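For this view, one protein chain was removed and the others were kept in their places.
Take a look at subunit A:
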Amino acid sequence: MSFKVLVPIKRVVDYAVKIRVKGDKSGVETNGVKMSMNPFDEIAVEEAIRLKEKGIATEVVAVSMGPKTCQETIRGSIAMGADKGIHVDGGTTDLQPLAVAKLLKKLVDKEKPNLVILGKQAIDDDSNQTGQMLAGLLNWPQATFASKVDIDKSSPNSVKVTREIDGGLETLSMKLPAIITCDLRLNEPRYAKLQNIMKSKKAELQVLTPQELGVDTNTNLKTISVEEPPKRTGGVKVDSIDAVITSLKKFALI
């Protein structure tokens, strides 16, 4: 029996990079900046591969949307253990969550996965939307902020997911196909082995365009400007508890 997992991944500015806002306020400088797979997506890939290792999933398909450089990110996921990569070449257009969700819906219609696992948010736009939008478009059940995914090998047509909610945890069970978005606690992603990295470089990727998928990627949300947040005024270092107390009194906090 086949059990396919689709894992959408995004190429973003590396989490450790201190970003710079462009002088013309049009966005954040990404030229010559280190890019990596979105950390939450690494967790999604890892979870999909673990499902394969447990003998539940039979195929893991990684998909990324954006410029040609996304292919590197897809190869990264293949090096981790994904079986197949699909690149939706969006050119230089900045694809928003709604456009990505629509493109993913078309891919779901084509690939017919049993499960789609996504990161809960991309660390560049911090939207936290794509998985939920896709679930809405497909009318599939969704489990967001997953910290545990449990599929019974003997009846792999449903999933139990523990979610991180405000104030604690919650467990849902749902019928497959379903959408899961990963929280940080779900797992610890593996490092790709050199041998697998070499192999992934030769892997053949399927390349599609939004036009071929019949999706208009324009949306009605425009970014007018991107600016630096207001800077905090530098504080003082004090060398005694008394001085801390004096400051707290000055701010009328005690």
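Rule of thumb we're sticking to: a contact is a pair of C-beta atoms (placed from the backbone, for glycine too) under 8 Å apart; a residue touches a chain by one contact, two chains touch by 3 or more; residues count from 1.
Everything below uses one rule, namely that contacts and distances are computed from a predicted model.
> Name the absent chain as its UniProt record does, using one of the following: "Electron transfer flavoprotein subunit alpha", "Trafficking protein particle complex subunit", "Light-independent protochlorophyllide reductase subunit N" or "GTP-binding protein".
For the chain missing from the view, the UniProt record says "Electron transfer flavoprotein subunit alpha".
> Just one of A:Lys54, A:Lys153 or A:Lys249 touches the chain that is missing; which is it?
Here the residue in touch with the unshown chain is A:Lys249.
> Spell out the interface residues on subunit A facing the chain that's missing from view.
Here the touching residues of subunit A are 13, 15, 18-19, 21, 28, 96-98, 101, 120-121, 123-137, 139-142, 144-145, 147, 158, 160, 163-175, 183-185, 219-229, 232, 234-239, 241-245, 247-249, 251, 253-254.
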